[in-house]
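The structure's right below; bear with me while I get my questions together.
With one protein chain removed, the remaining protein chains of the complex are shown where they sit.
Read from first to last, the chains carry the letters A, B and C; within each, the first residue is number 1.
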Amino acid sequence: MHMADALLSPAVGGAMWVATAGTIFYCSKKVKEDLDDRKIPLMGVLGAFIFAAQMINFTIPATGSSGHLGGGLLLAILLGPHAAFLTIASVLMVQALFFADGGLLALGCNVFNLGVFPCFIAYPFIYKPIAGINPTPLRITIGATLGAVIGLQLGAAGVVLQTVSSGISELPFNAFISVMLPIHLAIGLVEGLVTAAVVSFIWKSRPELLELTADTRPLGDISLTKVIGALGVAAVITGGALSWFASSSPDGLEWSMFKVSGHEELEAPEKGIHHTLAVLQEKTSFLPDYSFKAGDPEAEGLAETGSWPAVDSGTTISGLVGGVMTLALALSIGFLFRKRSKTA
Amino acid sequence: MAKIDTAFFDLTKLEEMANNDTVIHRIDPRVKVLVASIFVLCVVSFHKYTISAILPFGLFLIIVINLAEIPTPFLLKKIVLVSPFAIMVGIFNPWFDQQPIMVLGAITITGGWVSFVSILLRFCLCVGAVLVLIASTGFNTICFAMVKLGMPKIFAVQLLMLYRYIFVLLEEGLRMYQAMTLRTFDGRAIAMRIYMHLAGQLLLRTLDRAQRIHLAMLCRGFDGNIRVCQTLRMAKLDLFFFAVCFAILLLMRCYNIPAMFGRLITGIT
Amino acid sequence: MSHHIVEVQDLSYTYADGTKAVDGISFRIHHGESVAVVGANGAGKSTLLLHLNGYLTPQNGKVRIGDFPLTRKTIKNIRKTVGMVFQNSDDQLFMPTVYDDVAFGPLNLGLAVEEVEERVIEALSRTNSEHLKDRPPYKLSGGEKRAVAIATVLAMSPDILVMDEPTSNLDPRARRSLIDLLSGFHHTKIIATHDLDMVLDLCERTIVILEGKIMADGPTVEIFQNTALLATCHLEKPLRMQPSPVIGPKVQ
Partner (left out) sequence: MSHHIVEVQDLSYTYADGTKAVDGISFRIHHGESVAVVGANGAGKSTLLLHLNGYLTPQNGKVRIGDFPLTRKTIKNIRKTVGMVFQNSDDQLFMPTVYDDVAFGPLNLGLAVEEVEERVIEALSRTNSEHLKDRPPYKLSGGEKRAVAIATVLAMSPDILVMDEPTSNLDPRARRSLIDLLSGFHHTKIIATHDLDMVLDLCERTIVILEGKIMADGPTVEIFQNTALLATCHLEKPLRMQPSPVIGPKVQ
């Protein structure tokens, strides 16, 4: 599932972008150091393969819904983690640009969710130890299925965290994650089975291709500490960026602090279901609602930044009138251009 | 029909648009990439209840779309096509956030509805921005621009190669899919069991192809480095365009122009 | 059964990107006829063939196969009636073994297992490839693949065989045995190809296409003698109708 720009705050989106870009630089360096120039065409063509294979839908047995190949783990198995990460990033970039899956800002999140987990967690720590150096179809199946499931669960959790900490959507963490995880458990199972089948197929028909392509070096290549370290760095960057944004807009910070503390001044409706939900959200969203800029309430349009629950009818009406006028202007511009291009 | 047909269509269609020649097409790709990024960043940085202040960005986009002569129905169709996730997540807002935000006569509008509309608006603008970028620039040019902006070369090279072979592999996949459909009769999507074989077969062919391509590259002196003579020249006009767009975007971000305008008209302060 | 078995009326097809691949084509092919469709690269041959088996539905005009007009409803029947052999056998063979691949279609028809088995064996023996039964398709030679691809289609017992460039990439002997195989079939045959010598051997009638339009439709021998027509359509006389080169022209 692809994260969308519309649900992201710039702080979260930006932090994920930085983390992703950093990983891309790191992996590019690694692949270059690898000095295996076979990998360059291989990455390109396998990326195209994933792209094409994803475009064919199949029915998932007993559910009637349709699925498609995920690809992250498959690429890691065929290319090794670093090259695979770059390839996934490329596939997602093409999808973002041509099919508007996600968006420019969300690209960081999507690459992170669909790339880091399969390549740097699922592959080295799950698939590889299980499949081993001399894989058998059974080992491949177990490893691939488990790897895909766990990779996707982490990815889904990533989507939830990013959405919730962006605070554009009101979905509470608990509710959201309790929907996302089971759905992605099913998807992960399917993806794992397909990955396993495809890898076994290659392994049976042309074993030398797997040897050729796979990162033959054992686990030592990427150590647990390194991965945890990298993720830690990403987290620190995220947190740092967040607090930077937060401190640069004290109003927003103040606002969310008030919200967390449930301060009286805010006069939030603290009764009934809203209250419980609000409390639930406070409890569960460990990254509270940071807002990017709420500095100048006048400029923001008081009603919309909603320094809660100020219902200033004056500002609201002028906002409405102005908004309608902007819309009308937009439409007429479009219309004018159309006319001109027709007469031209 | 399968998605694979439409994918082919989308790619070729957008690529074709990118071959047009308009004011927007002629701008340096780096400028376009940067402006698109700033645009998206501005749009998503508004507070979740913002609607009117975002509208001018739509205006900006519509002007660019028209200058670039991109067919609007095509864009709208694509936007609608990808909207489900944003809508699915956003639709919960009215439910969870029932805080009244404004009262219009008898109707009380809650924060949830306002933020839902805001999400949809952001969504259309962000998706629109991406599509306009690609339709007015083309994929390869964007790649070159990104390299100039600091993207690692090795990443760019395989990205270009991926893009090149998408067309080849989509066609190959499409033909396999056709061959398979012709021997199935219930018209549903294909069974997972069959898909596995199909994908395995395609992968096998892909791996063989990768070997042949590598050979072709070696035959022409490939040594791990890709050299491309591609020159991008930043003209004064490009810088000017960038400055203007930047200023406009910043202005729209900092001031709620519709509200100011509305205040001016209605006289309410 | 209808007298004429394949009828195309004013068929047009434009791809999503605006390429007009087929542009107002009409013809009738009768039961048992063997017809070649020839033309330059990109003339629209493959696109035309995809209409005959219901992969593409007509955007404009009509296609009738046997007694049925081609519509969403009749597609199932039409796919049973028309068997299509692809240009690249690799596109067509995707199951783990030759047997599975040939059985794929009959199983989808919902036949009983014994009947499926019978059909598979029969189809394989008609293409002389029974011995390949348990081999995986990707390990076969080009000629063997082509024979198996034809067997997968024969197993559906179609009335009409549609083939896209059946002789491409075959060595001369494999090409010859394919031609012999095909000439032994009494199906209605529609063959798109660049191999005009095969057309000479197999098809009494030829349809020439240029840029999606029919330029000529008539007896093969007449068409191949019309040098001007062939030249405008990017074709040449079949090699056997060209003058034999002087023996030893270039030995230095």
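Keep in mind that, in the parts below, a contact is a pair of C-beta atoms (placed from the backbone, for glycine too) under 8 Å apart; a residue touches a chain by one contact, two chains touch by 3 or more.
Not measured: the values here are computed from a predicted model.
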| item | value |
| --- | --- |
| Residue, one of C:Lys62, C:Arg135, C:His194 or C:Lys213, that touches the chain absent here | C:His194 |
| Residue touching the undisplayed chain, where the options are B:Phe167, B:Phe185 or B:Tyr255 | B:Phe167 |
| Which residue of C:Gly54, C:Gly83, C:Pro96 or C:Gly143 touches the chain not shown here | C:Gly143 |
| Residues from chain B at the interface with the omitted partner, ascending | 15, 140, 160-161, 163-165, 167-168, 209, 212-213, 215-223, 225-230 |
| Missing-partner contacts on chain C, residue numbers | 39-42, 141-143, 165, 168-176, 194, 196-197, 200-201, 204, 219, 221, 234-236, 238-245, 247-248, 250-252 |
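Throughout what follows, only the chains that are shown with their structure count from here on.
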| item | value |
| --- | --- |
| Distance from the mean Cα position of chain B to that of chain A, given in whole angstrom | 16 |
| Distance from the mean Cα position of chain C to that of chain A, given in whole angstrom | 47 |
| Where chain B and chain C are represented by their mean Cα positions, the distance between them in whole Å | 41 |
| In chain A, residues with contacts to at least two other chains | 201, 205 |
| Where chain B touches two or more other chains, by residue | 172, 194, 197-198, 201, 204 |
